[in-house]
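Left out: one protein chain. Kept in place: all the others.
After this line comes chain A, so read on.
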Amino acid sequence: MTEALQWFRYHWRRLIGGATRDDDSRPYNYSSLLACGGKSSQTPKLAGKHRIVVPHLQAFKDEYEKFSGAYVNNRIRTTKYTLLNFVPRNLFEQFHRKEKKYIDRCWKDVTVGDFIRLSCNEVIPADMILLFSTDPDGICHIETSGLDGESNLKQRQVVRGYAEQDSEVDPEKFSSRIECESPNNDLSRFRGFLEHSNKERVGLSKENLLLRGCTIRNTEAVVGIVVYAGHETKAMLNNSGPRYKRSQLERRANTDVLWCVLLLVIMCLTGAVGHGIWLSRYEKMHFFNIPEPDGHTISPLLAGFYMFWTMIILLQVLIPISLYVSIEIVKLGQIYFIQSDVDFYNEKMDSTVQCRALNIAEDLGQIQYLFSDKTGTLTENKMVFRRCSVAGFDYCHEENAKRLESYQEAVSEDEDFTDTLSGSVSNMAKPRVPSCGTVHNGPLGNKPSNHLAGSSFNLRSGEGASEVPHSRQAAFSSPIETDVVPDTRLLDKFSQITPRLFMPLDETIQNPPLETLYIVDFFIALAICNTVVVSAPNQPRQKIRHPSLGGMPIKSLEEIKNLFQRLSVRRSSSPSLTSGKEPSSGVPNAFVSRLPLFSRMKLASPVEEEVSQMCESPQCSSSSACCTETEKQHSDGGLLNGKVESLSGQPLACNLCYEAESPDEAALVYAARAYQCTLQSRTPEQVMVDFAALGPLTFQLLHILPFDSVRKRMSVVVRHPLSNQVVVYTKGADSVIMELLSVASPDGASLEKQQMIIREKTQKHLDDYAKHGLRTLCIAKKVMSDAEYAEWLRNHFLAETSIDNREELLLESAMRLENKLTLLGATGIEDRLQEGVPESIEALHKAGIKMWMLTGDKQETAVNIAYACKLLEPDDKLFILSTQSKDACGMLMSTILKELQKKTQALPEQVSLNVDLPQPPVPQDSGLRAGLVITGKTLEFALQESLQKQFLELTSWCRAVVCCRATPLQKSEVVKLVRSHLQVMTLAIGDGANDVSMIQVADIGIGVSGQEGMQAVMASDFAISQFKHLSKLLLVHGHWCYTRLSNMILYFFYKNVAYVNLLFWYQFFCGFSGTSMTDYWVLIFFNLLFTSAPPVIYGVLEKDVSAEILMELPELYKSGQKSEAYLAHTFWITLLDAFYQSLVCFFVPYFIYQDSDIDIFAFGNPLNTAALFIILLHLVIESKSLTWIHMLVIIGSILSYFLFAIIFGAMCVTCNPPSNPYWIMQEHMLDPVFYLVCILTTCIALLPRFVYRVLQGSLFPSPILRAKHFDRLTPEERTEALKKWRGAGKMNQVTSKNANQSAGKSGRRPMPESSAVFAMKSATSCAFEQGNLSLCETALDQGCSETKAFEMAGPSKG
């Protein structure tokens, strides 16, 4: 039972929330060492500062007996989890002491200290330390999609010292002690050590930890020891409950419910006092003051007191309890319609909008501030290698740019572009040639994706890894990202590369061309300075093992010869060679370079058990794969023949799949591959790179210093195979790398000078890249002597094994390594703008939503993206806040404020006035359009208490704010600040884990299910697949949901008050005795049945303005921002109307039946009937659109009322005393006066509202009412009218822009020449901007313009 409860709680949290980080880790104050044993399935609270894990070996016996009965076969049962059974009853093997084998156990039974053995594709049940892996390298691959949504594989390592064991860990003999930190929620950190019995300590890190919720991949079996179990696992600790969000509308409704309570109390008090007074007149009258059974009569005072409670019972319907039920139902209906909107469907990802929060849909209609992430939200987060600068020369990759252009056009159709054959320029001409990828992909289904994505998809479906909520493309592997067309100029320089350059003997060759060396180093750095995992698609996610490592058995010389021949043939037939400018010596070179490989192979380690892996050699497997594919292709109906060649031309390229942690890395590796510098495999010890001219190079991997956000760089330490030196390759943000470059080079003045020149040039290029909105990275290297390295290693080892302040030590250690670097070059990676983003932002701007862009990117990139996506307009006045101190920040802000105020006096008033006028609001561009850019450091000052106000005032003047270099925490602080100080509705949208805090703080959090995983989606209230969907979500659904719900809530208040007041008025005529003139059943059913469905239908289906008009006129959204549908006075007006209607509904029948022989319940009958008609017709008046569903429900309600009354009246002879409905309805229905009364009452009651609505419609229509007229027009008339509407108050220039927009929404906007920055837009290409020569000059160096000339001729060739 408790387990079910816990499950429910967890599941519920998961449903609502997702992962959040709260940093208060639990305090563990008491210190006693824990002997982790005993049978308690719940882990006792932890001891001391650190946790000690002692192998947990007892108590298996009874457990075994308990479970062995159920699972005799000792079979592994894996359950796929769906959302509904998140905690799978996954049984896994566990060590059983007695039987010396593992037994199946439930997740809930796992305790700290248990040994667990997991097989491939099983979900990890608890946080455990990896002790054994069947992988000979001691590696285990895990997929963390269950945790963070990242679908790429990650490597985990067996604890040092255990990796060497070839047999499985024997839990019996495991006697080490593990000490680790107390449970915390930091997924990216784990510290601890393992102490052997001989007091020898081995450090433990995140690399050794398998986290709960991840899945074992590509590893046959692993064994680990549990360190955290159950709710102490990091995954569970990350699931702190989310903030419970309640919509603004509901909050307002709640206060109004309180008003209703007050009203009720007043009414009841009136009743009580009235009854007391009335009774005091007839105290002695036994007619009225009927004595108690014992003959006493109660005093008027007491009777009045009793009457108060009687009245509460009678009038409690006034409190709209059913309102809450109805609200929930309406919200469900609204969510249903949001989710089934076909416009939100994204074909590529086969996903539509996900509404994760059910109770705040109407808040979507009231958003005033929008906070957006940049990367992945506004942009696609598909990193495309665009340009690079090596040794001071810029290579602008024009063909690549052109290719991207063509993608951009085709991208909306599908991404089936498959020129996977990098390096072949000729491929550009026939972009739709299907490759092996598509063929391979063919039978898999309808997913238009290249073979890489397809294969990983394949893998998922094959492995049943459908835990991923919806199958997505493999991360970072769309053809756009993977394919890079090399720059011809750079290819030229590649031709100069020969292995001789690195031969120490050839020092005699005068002046080794330094630039060439740089190029080689640059590309090697691109290929190896990362954490990319290589896998082949036909053996998905299986590590590619190089023969020299795995011990490939070469059976005979003949085979080698065969292999050789195949290789050479392929090489020579490669189109890249023929079309490229590779010298004729290329083929011999390849031969030469391959020789050492084969010689090494022979020397390689003895044959192991992996005979079957013979075909694992990339060449072999790839060629065979391609062959079968080609055959398949032929049998499939004989496709292009030319393809066969092209396939065999680049077998390696098309059969390697890179899985990177960040898209940037993948982009760089793919770029390197385009230059024939292919990353072939990666193991913890070695990296294999196939370099075109140099042949396969095997780098001995000495060390990896992974990327972290503090250092903003990562490094690899390798031993260079050719020069045999220890080389450090570093890749990182330009600002950081530039500071770490060597100041004084030991190699002499000339070299130093050259470095300086390169540095300057590169810096210039970097600035240029940033101006184009590219993400820049610097690549640098450092050559170390063995002695230096050894010393560093020793220090580093100390840092690694320490538990306390390990981070600082590691950072220090990294600093020691990463200095005195030699700059090699820089890369520019483009993050392309998502489709439809500028249009959406423009629409949201028009809707009066203030938009902030919060990004971690650097200022230039951020500003450029902001211009590109129309967040900032070229003629906006841009203020940049970037100061180093708080005082300066304050000064600057006040200066800007003064300037703004001077410029546009009284403008805000004007704006606020305009809004209420029937004319369309005058756009602000008459005087003031300002944008603000603020950097992260300055933001820190601005967010401080003293400057907050000023900052907010400043931002309120600006139509857009861009915060760059903002940390996740700052993001959430900004949102919090705006939300709490300005009392506005905020929406945060983001896609990455860094946006989670912001998403959770905002009133509405929207997650973009993009490339960066599911964390944002998990934390969000709504998940969409593209930014452009936001505009419809807000403008249409938000508007609808808000107006619908607010109208429905108001209607509910009205309904209850109007009906209950009938009872109240009657009290004045029955001595305040609490008599109801209606049968109790009717009273109950009136709210429950007869009038419950119409408001719900109204709340779900009401449509004041059609979706098209709402999209065309974003201004209409402003009514929701100002809560026009439900203001405080609207509530009171509604109540007044309800009072009036109830008065009419009571007193018209009263005057008619006054002094007649009518009895109580016969009097109530016309009242009820009239009230029903009034209440339903009131709804009809308020409805803006009535469908057959409305009609059906309204007519159904009326019919059900009459049916009930008739049947009840016929059946109930003596039931339900004292009210006696017997035959009353029947009598009335034969009486014409009844009908006359009902009609008259209904008309009088509804007349005022009807007249008001009519007058409103013709005298002072709201914008929404006026927009409604557009729905009736034909399309042509509508465009005409819309133009008129928009044009009414706007300047000419704006109108032309609008005409432009209506002409072709999807078309690109012409660029105003005035803004140089703006012209760079999405930085699609240099060629694109060639009309503007002056611009291009800044963008390209002279080398580039050369290629430009070349490129002009290029297309004719292709």
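Assume contacts are C-beta pairs under 8 Å (C-beta built on N, C-alpha and C of every residue); 3 or more make two chains touch, one makes a residue touch a chain; residues count from 1.
Criterion: contacts and distances are computed from a predicted model.
Per its UniProt record, the hidden chain corresponds to "Cell cycle control protein" from the list "Adrenocorticotropic hormone receptor", "Cytochrome c oxidase subunit 2", "Cell cycle control protein" or "Dynein light chain roadblock".
Although one chain is not drawn, the whole complex shows that of A:276, A:1074, A:1094 or A:1114 it is A:1074 that touches it. The missing chain, though absent from the display, is touched by one residue of A:1107, A:1143, A:1177 or A:1229; that residue is A:1107. The hidden chain makes contact, of the residues A:757, A:891 or A:1236, with A:1236. As for the chain not pictured, it touches chain A at residues 120-121, 134, 218-220, 281-282, 285-288, 290-295, 310, 337, 339-342, 344-345, 347, 350-352, 443-446, 458-459, 461-464, 470, 539-542, 612-613, 918, 1069-1071, 1073-1075, 1077, 1101, 1103, 1107, 1148, 1150-1160, 1162-1164, 1181, 1183-1189, 1213-1214, 1217-1218, 1220, 1222-1223, 1227, 1231-1233, 1236-1237, 1240, 1243-1244, 1247, 1250-1251, 1253-1259, 1261, 1265-1266, 1268-1273, 1281, 1284.
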